[in-house]
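One protein chain omitted, others in place.
We call the chains A, B and C, going by the order they appear; numbering starts again at 1 in every chain.
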């Protein structure tokens, strides 16, 4: 789009800068004109302009609304900074060569879904031979020894096995985020790693549909991988990080 | 719903008072992690908490987001007051009887879509013999003489015909609201009525999918009818208003 | 999927449509309109506006009308000045307005005819060459897979429309329509230049056409896909907009006199006359027309009045054939408009869509999304559009207008178009061969509904044929709207052609018809 002032971007409905946003929500009030007004008042209270409630549906005790309104605030896009895992991503063969050349030994990674999380499809996509969407998993990497502990692994077990196997990296998948389950579980893992004096030795990586690199580093992990990550992403990161650490 | 404090109602996702709302909007920035962050910053800027962008779609130059976040503000529902047209609604036959008994003459109403608006389905639903959704239109009322001028009637024509026909009420339909077309057009109609000294004599009613009684009275009309109104609503209002005026 | 319908009813309907059109056409051929004359002037090279912003074609035609000279045809008078002063058409136009005609010694018609026929042949061949180039482009770049995804832009500002249209093309649109500003169809002139202020749409002007065409050609080249451009020719300026469309490489035009009559209260005789000339041009320049029967179901009930859509399509087909159009250019309109609360409504929609498909196998059908029964609940709207996309894929529609999320609220947001494409892409892929794989049960609900609609359409055509088209329209047989033939907008712009009326374009385009036309004149005398 042309002529856009990136220091002040607003939602764009049909006219640049019109600020138009769509909302939907439920209010625990009976359906009727008063409810409609309450929905508008709510949006006005949050600082929106010209709220229009386009649908009001009687949910028998509560009321559902669809609304549109103008957002007056703008974002300075040119100042937005997002911490990202910043490293080149290599293909499987390149990763294997890099390992052979720079490390001269197999890299061991251990992974699983920890805590009460039983969603293994994500970690399997990263680790299993077959991989995901045509991207082979870590088990297929000749330079990597990949150990997948599966579902609902207690943090203690994960750390114990990491020590036992001499793992270079721990890969944790967290899918359930309801009531901040993942935050509690991941914080606990970091504490255990620190208590064991392992935090600096082992590379700790997390992944999942609602994980970002920023979130991961805030919790004390080395990297975080969100949706659409593949084995080569995490393999490239782990191997380069190992090389970096070796050099230091 | 039980246990609801009506002085403080918040959006209700899955837990009472969780404040959860759904949003969608476009930002004129390229798709990527920075865009994702900008979307969150925007919601935070508008005072929402814990924004989660659940979808980010590349619209080739702009980016579309679906997001959820918590709305911290609450609405005092017990204080919400909505002006409504407050009168009993009668059936067609009752309206006819009321006219015969209280007014003793036929009531003349004239209607149409004014200005550039050509959406006649709404006014036809109110006026045509056949009516709408099984509710007969005003033409079928034996006590009412209903004149439907159709689409794109200039305000001047509407007022001139009202004078010529000795109309008791003018019924205006306004469907197009883009760029406030209806506000300008309706304001102009009121001005003409006032200039002609008719404003007090004739009952001026508006209707349409985005018309409310509150909006109508703010513009100086006697009543406003929104979606799901039928002939009997407006007939009941007009007749009772005529009776009231006659008595005064 | 194939409906077991009675071919004799189709044949009968076509015959009736021909009989309905015949008297109308012979009337039409006796008359011309201000807009046809302005279109002729435009074709001959008159363009631009005067200091007050009034287009020169209007200035000339208004002058001729006021002076009682129009019945001989604007080309005749323009020719007089051009030949007399040996000047350009544009200059001749201003000369006419300045009153030069009164000072000129009139040349004999034969001489004017010679000049006009040559000029017209030149202009037509030039525009046909453009058309050829465009056809090549379409073939080289290729078109998207059918149904073609048709999206509208309607910001009111051509410079905002363009990036939105380009983004839509990048997202997968095959066809872009720039909606006109509310009310333009009732203007008896075409605004000029690039425009930035429209209400619910953008002015249709030659320059706006040009700018959008250029942008779409660029993005089409980049994408390796030809993007078609559409605008609206129905209304008072049908012939002129057709000329501008041809000049600026548009691929399709909304073009339907019946739409204008019913929904814009345009005078019947005016717009049918305009339409004929306009369609002659479309036929010649390979512009696909889009008809407006879909609109009927926004005022009339889709179940009760479904057959009126089909009946009107037969009539529209006939009018198009009479203007020399091939079925390949007839984007006959219909719509998915049955109340979502109706039991088995989807079956009715399938029946109707497939019926139209079978009756007009070669026409690039224009299929409209649900609009009337969309409300402000945008999720519900998305579900309705999902089924619309399904039926379109199943019944092999061609020109597929994408359903918009906020149909009941406002003209589309950028994101509405994106979500519309997402939905259509999903359905067109996941249900690609569904139509081939399913058969309709004989004697079942779908088959019966199709039969019912077809036979009701045939009966309606019988009645229309008896009563005459004008009377049928006056009686509210179409879209439940009544229009009298001596009323309506633009009626003062129709006039009877004089015996020695001259219009080199219709002469050349009518071809065979010209002879009949002259025979009619002869008979009249």
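Operating definition for what follows: contacts are C-beta pairs under 8 Å (C-beta built on N, C-alpha and C of every residue); 3 or more make two chains touch, one makes a residue touch a chain.
Note that the structure is predicted; figures quoted are calculated from it, not measured.
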Response to the item:
Touching the missing chain are A, B, C
Worksheet item: For the full complex, which residue in A:24, A:96, A:174 or A:229 touches the chain that was left out?
Response: A:24
Practice prompt. Would you mind spotting which of C:216, C:297, C:419 or C:509 touches the chain that isn't drawn?
Written response: C:419
Worksheet, complete the sentence: Out of C:45, C:327 or C:340, only one touches the absent chain, namely C:340
Worksheet item: If you put the missing chain back, which residues of subunit B would it touch?
Response: 1-2, 12-16, 20, 22, 24, 52-55, 57, 66, 68
Response to the item:
Those residues of subunit C that touch the unshown chain are 340-347, 377-380, 382-387, 390, 405, 419, 422-423, 426-427, 429-434, 436-441, 444-446
Worksheet item: At which residues does subunit A meet the chain that is not included here?
Response: 24-26, 57, 59-62, 64, 116, 118, 120-121, 124, 150-152, 176-179, 181, 209
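Keep in mind that, in the parts below, only the chains that are shown with their structure count from here on.
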Practice prompt. Sort the chain pairs by how many C-beta pairs are in contact and tell me the top one.
Written response: A-B
Discussion item. Counting only Cα atoms for the centres, state how far subunit B is from subunit C in Å.
Written reply: 34
Discussion item. Suppose each chain is reduced to the average of its Cα coordinates; what separation in Å results between subunit A and subunit B?
Written reply: 44
Practice prompt. Give the residues of subunit C that touch two or more other chains, as numbers and ranges in rising order.
Written response: 163, 167, 375, 408, 410-411, 413-415
Worksheet item: When you check subunit B against every other chain, which residues touch at least two of them?
Response: 24-26, 61-62
